[in-house]
Structures are given as structure tokens and as C-alpha cells.
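Omission of a single protein chain aside, the complex is shown with its protein chains in their original locations.
After this line comes chain A, so read on.
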Amino acid sequence: MLGLGADRLWADMNRLLALLFHQGVLDEQFVQLQQLQDESSPNFVCEVVTIYFHESEKLLKNLRGLLMEREFSDYKKMGIHLNQFMGSSSSIGAKRVRNVCVAFRAASEQNNRAGCLRALELLEHEYCYLKNKLHELFHIEQQRLLAAGVRYPMQN
């Protein structure tokens, strides 16, 4: 029964990943990221994604701060933040977030404040969805490792 628990959780993980790929939330780059995880760094994906969350939230705060300024006009600074967000999102395979950044950047280049605001709301929504799903994925992975550990208590 305990072994079945680990297997079931493994299937849940794969189903969730398949869904995220199907929805275009993640792309092939996430698989590349997983391939960098090995015995010498067993928590690599989680650590990298944690850095991504930390950086993304700072960038989102900066972007919102800029757009909320009454006399906002620093589209160049906005472009720099977006560039960083695009780069980091591409690097972990966060495809939909990256695509929204591209649209946001286009609005920024046209000095289109209303367009930027709309894009920011969409970006916050997409980021929130991604974060929740990745948390769910890591939670299932943790549960699976616990279940697998309980199944083979004598194996170290």
C-alpha cells in the first residue's frame, strides 16, 4: 500500500507536468532544468525556482511601482525590468509568463501606459498561476519522497 502511494504520487506529478506543458505554462526548458539535478544537488530545481520566485516578485513590485507613479515616464527602466523578467522566465521554461513579458515590452516601447497596465495585470495573473502550480508540484514530490522512504525504511 505504501509503495502504491509513492507510485500514485509519481503519476500525479507526471499528470500535473503534462497539464502544464499542454497549457503552455512550461516548455522544454523546464525539462533541461530537471536534467541539471543530480545526486550532488538533489534540490537543484527547487532552489533555482525559489530564486526565480524571489526575483520575479521584486520585478513585479518594481513594475507596479513604476506604473503607479503619477508622472510616470521611465519606459526605459521598465524595459530593463522586463528584459530581466523575460530572461529568467525563459531560463526556467516559464513560457506563458515570458510571452506576456514580450507583449508588455511591446506596449512599453510604444509608451502605451494603458497597455502596460493591462499587461501587468495579466503578468501578475500568469505568474500567480505558475507559482501555485510549481508549489503543488514540489509538494507532491516531497510527499512522494516521504512515501518512498517509508516503503524502504532499511535502505540507506
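By definition in this document, contacts are C-beta pairs under 8 Å (C-beta built on N, C-alpha and C of every residue); 3 or more make two chains touch, one makes a residue touch a chain; residues count from 1.
As a convention for this text, contacts and distances are computed from a predicted model.
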item	value
Candidate names "Transcription factor bHLH135", "Glycosylphosphatidylinositol anchor attachment 1 protein", "Response regulatory domain-containing protein" or "Delta(3)-Delta(2)-enoyl-CoA isomerase"; UniProt protein name, chain not shown	"Response regulatory domain-containing protein"
Which residue of A:Leu33, A:Ala107 or A:Leu137 touches the chain not shown here	A:Leu33
Where the unshown chain meets chain A, residue by residue	29, 32-33, 35-36, 38-41, 44, 48, 51-52, 55, 80, 83-84, 86-88, 90-92, 101-102, 105
